[in-house]
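Missing here: one protein chain of the complex. Every other protein chain is in place.
To keep things simple, chains are lettered A and B as they appear, and every chain counts its residues starting from 1.
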Amino acid sequence: MLRDAAFGQYYPARSFVHSMDPRAKILLTILYLVAVFLASSYTAFAAVILFLGLAILFSGVKLKSVLKSVKPILFLIVFTTIINLFFVREGTVLFEWWIFRLTDATLHFTAKMALRLVLLVMGSSLLTLTTTPVALTDGLESLLKPLKLIRFPVHELALIMSIALRFIPILMDETDRIIRAQKARGADFESGNLFRRAKAMLPVLIPLLVSAFRRADELSDAMDSRCYWGAKGRTKFKQLRFSWRDLVGALVTLVFFGLIVWDMVAPFFPILVIPS
Amino acid sequence: MSSILTLDHVVFRYRSEEDRPPAVNDVSFEIEEGLFVALVGHNGSGKSTLAKLFNGLLQPESGEVRVMGLSTSDPKKLFELRKQIGLVFQNPDNQTVATIVEDDVAFGPENIGVPPAEIEERVRYALNAVGMAEFRQSSASRLSGGQKQRIAIAGALALHPKILVLDESTAMLDPRGRREVLEVVRALNRTDGITVVLITHFMEEAALADRVMVMDDGVLVLDGTPAEIFAREKELTERGLDVPLPVKVKNLLAEQGIFLQGDVLTEEELAEAVWQYRSKT
Partner (left out) sequence: MAIQIKNLSYVYSPGTPFSHLALDDVSLEVPDGEFFGIIGHTGSGKSTLVQHFNALILPQKGDVMIFGQSVNNHRTDPEVRREIKEKKRSKKQLKQDKINLKALRRQVGMVFQYPEYQLFAETVFDDVAFGLKNFGEEDKSPEALERQVREALELVGLDFDEVRNRSPFELSGGQKRRAAIAGVIVTKPKVLILDEPTAGLDPRGKKEILALIHELKRTCSPTVIMICHDMNEIAEHCTRVAVLEKSKVRFVLPPEELFLRGDLIEELGLELPAPCRIARALNKRGFDLPENLFDAASLSRALGEALRRPPC
């Protein structure tokens, strides 16, 4: 079944991270992503990994599930690594063959780049693994509220996102079913060149599109019937409230973030370096 | 008793079918509060169009639909009107807005601006009423068809409606799911006094109603108690419908000169009538 393979799906559990406020989680994830980009020394990376490890530990999510999120970008990692081998030219040469030149700088650079990508994906998938789509969109809606002042349709955007998330598994199942139905009529999706294969997908895409429109129609009727009238006058069932967990989470994240920033700027301010 | 849902010479035509006779053609009726009504008719007879006219999803070309005295043609009253009449549709997958059950049930109350504490109460009431309280935190996509439809009913109930309309809500379910949904709906009608309009083409379901209405080509052709309606086996068959099996058996027995006493609509009633017949002779 296709839907079980969907990337970054919610991992139901009761844990410290699960019960944090989605807004806090979104903000802290952004901070984490910035930290991953800022990290330059191996010490800084160690700090990021330690932080991620702690977060995973307190999320109750199995390490395997988080690691699985890396699989789809494995190709990207390999690709950037190869590109790097071509373009990074400085440093002491360790090995040279034809147009390839491996230097110590290349090695460090590619290693850090790959590490960065993996940490980025793992961190952000931890957010989606521990936060339900509804909470996620609620959090986004709340964080983006100031944009309402410039008439940005924050509520509508959040609703569209949550409905899209809700229908992904349904449409994936449907795709699966239509593919099988057409295969039973002898359709062949695997052979031929790219053009032929794209053309072979038409008998799948058209019924899928027709069905998506039908579903959208029915859903809008169902929403109207349940008094949906836009954002005006709406209340929220689940009030977002910051708790002590969010404070703890924020403090821990800030400490690590501080460490990484310090690690980055310390070389420029010799006064900050702890004499060894 | 007062009429809770009134149709007054309602005509409706789809825009793409202007050259054909109207999908709903001069239909008038009144439904009294607390009744369990079955609306039957073959596919394309106009019964689902009626459901959408009930709560103003569609507007009549002429005539008027009133729910508790509120007209669907008055755009200012439509919001109030939809609180009073809940619609549940056919496809269980296409009426859930949120991924998690309780969030979905809360969607209606959120829309009408119920304070959060009261939403909690309404969600609890609605999920209890359909027997799905233990699935509050579940993901809707992992439920069975019958369970999904019960959640859809709960979503309508959370608005505390006076009328519940089920538009072929059992058509896509397996027998077990159908039974689940039917039991829930009957209980809501009996214990909570909610008026139910069940649109269906399962005659066994219609046999459970207080009143059966038959639509054919946009016209309300028959209207009466199940016993009255199912007495017209030939006419129903001509209209693409059927009668419940117990009725058929009763009629076939009558052909053999065996006349069972009383209304025979359900299997239990047939068994009872046969037993009574033998005890008497």
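What we mean here is this: contacts are C-beta pairs under 8 Å (C-beta built on N, C-alpha and C of every residue); 3 or more make two chains touch, one makes a residue touch a chain.
What you are looking at is a predicted structure, and each value in this text was computed from that prediction instead of being measured.
A.B. asks: Decide which residue listed in B:Met68, B:Ala133, B:Met172 or B:Ala187 touches the omitted chain of the complex.
C.D. replies: Only one of B:Met68, B:Ala133, B:Met172 or B:Ala187 touches the chain omitted from view, namely B:Met172.
A.B. asks: With the missing chain put back, one of B:Gly145, B:Pro161 or B:Pro226 would touch it. Which one?
C.D. replies: The missing chain is touched by B:Gly145.
A.B. asks: Could you list which residues of subunit B touch the chain missing from the display?
C.D. replies: Answer for subunit B: residues 41-44, 144-145, 171-172, 174-177, 201, 203-204, 240-242, 245-246, 248-249, 252-253, 256, 258, 267-268, 270-271, 274-275, 277-278, 281 touch the chain left out.
A.B. asks: Considering the whole complex, not just the chains shown, which residues of subunit A touch the missing one?
C.D. replies: Output for subunit A: 1, 4-5, 65, 177-178, 180-188, 190-191, 202-204, 206-207, 210-211.
Just so we're on the same page, only the chains that are shown with their structure count from here on.
A.B. asks: So how far apart, in whole Å, are subunit A and subunit B when each is placed at the average of its C-alpha atoms?
C.D. replies: 44
A.B. asks: Where on subunit B is subunit A touching in the complex?
C.D. replies: 52, 55, 57, 79, 82-83, 86-87, 89, 91, 93-100, 102-103, 106-116, 119-120, 123, 137, 139-141, 152, 155-156, 159
A.B. asks: Taking the complex as given, what residues does subunit A use to touch subunit B?
C.D. replies: 3, 10, 12, 132-134, 162-163, 165-166, 169-170, 214-215, 218-219, 221-229, 233-239
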